[in-house]
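Subset of chains shown; positions unchanged.
Note that the chains take the letters A and B in the order they are written out, and that residue 1 is the start of every chain.
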Amino acid sequence: MKKVYLDHAATTPVHPEVIAAMLPYLHDNFGNPSSVHSFGRDARKAVDEARDKVAKAIGADPREVFFTSGGTESDNIAIQGVALARKQDGRHIVTSKIEHHAVLDTCHYLASQGYEVTYLPVDEKGLVSVDEFQAALRPDTILATIMHANNEMGAIQPIKEMAAIAHARKITFHTDAVQTVGSIPVNVKELGVDMLSLSAHKFYGPKGIGVLYIKKGTRIKPLYHGGSQERKYRPGTENHVGIVGLAKALELATEGLNARQVQIIALRDKLIAGLLALPEVELNGHPTQRLPGNVNISVRYVEGESLILSLDMQGIAVSSGSACTSGSLEPSHVLLAMGLTHEQAHGSLRLTLGIDNTAEDVDYVLSVMPGIVERLRQMSPLYHKR
Amino acid sequence: MSVYNEKVMEHFRHPRNVGVMDDPSGVGEVGNISCGDIMRMYIKVDASERITDIKFQTFGCGAAVATSSIVTEMAIGKTVHEALAMTNKQVAESLGGLPPLKLHCSNLAADALHAAVKDYLARQEALGTEPFASGAV
């Protein structure tokens, strides 16, 4: 069966060149980077070189690059770490309603520990308002954390503007850039952020490895304790295979970024146009200020998981913000925050394109979609009620 | 989030008795859009109180579709009282089990059937033909 993978926002295959870069470190160059002998020195060299590459790719100093086990850990260290370090300065944190759970649930946790959290709303296109951000800041605000682009509907947030406002008020600014790094240009200096999270498996690198950028001078405390790896901000034997993979993947992603963006945006817009041609299908999120690969639609009268399963039966891998796929009774908090009804949110579908997708893939999806939608609508009590 | 077994997927792929019914003996609907599962069940009941035909419509996930489908197979030929004794748990078991999360949220097909039966019983009562209230045959 033809297989079309359209879930690159969930994860991506590891690029063959990345695999090739990693392999030597699994068996031959396997040392512990903390060891004094030649095996250790070779491993240390690999980690140092990787750190330099990452720093270069995001515009940071190598000493500002901290390797973690992924996006969730980066977000947790950033948010809990600053909350701990700055609690004498205040207990107020600003975030948005559409953050990933790694940010949102960490904020909920802090709220249960005596911090106060403001969850900013978004407009119907999924954007946080800079004015509302500014208005939410208080004298006791210590941290603001707003994602660079949303994982569900791809809206790219005005981080630069918000970071500048936060800075002027000595508020530490963190952005979760897990969805943008590798997809659009990301430069920590241009964004002006104090901390930034990224995760390799979103840009054709391995799972289980990420980075937290921490600008020099940022006040933050580590959450784990142990060895002196990552200058004690993240102790534990370095996953040097993952680190090498992350750096290689980021290098590849950065090199061809402009050309790839153009190519993927063209596919995206073709896919969006084709899907919106179906009756009662709507686009969720901002039409242009969105991630190159992100398509998010609501299909009226049908439920998202049924759409996923039906497309999966045709070899097409997509995801949805339906409650059924989130393991809770509530559908996507992101889509609800944008003002979608429960029905629209339950009937949402996310298709995210990657570097391996072709125009044929899009044609294939558009060829099977009408039949699937019609079949599920025929099965739906809502369709018949209308 | 969860992996369905082959039997569930088979029912999802080829749901039995999908559709609407003209002139049903009873109709039931359960669920609620905010939870993302709505099931409507139509039944046709003969004079001996047996379910002779059944149709369903479902808005919901794979488990919701599959449980709806299998409950229609299970109910056909049963009396309405037998149908009332069927449980969501039995439905899930007859599918060979459901992922834990789905046991809670999408396993409403027996409830939908019960609602249809109760609608039938209510109509019978309204018509004065509620069988146990015999007399006027």
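The definition used in the following text is that a contact is a pair of C-beta atoms (placed from the backbone, for glycine too) under 8 Å apart; a residue touches a chain by one contact, two chains touch by 3 or more.
These numbers were taken from a predicted model, which means no experiment stands behind them.
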Stoichiometry of the full complex in this file, by chain label: A x2, B x2
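Simple rule for what comes next: only the chains that are shown with their structure count from here on.
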Rounded Å distance, chain A centre to chain B centre (Cα mean): 41
Residues on chain A engaged by chain B in the complex (per definition of touch): 301-306, 309, 313, 322-327, 329-331, 341-343, 346, 378-382, 384
Touching residues on chain B, where the partner in the complex is chain A: 1-2, 4, 9, 12-13, 15, 18-20, 29, 33-40, 57-65, 101-102, 105-106
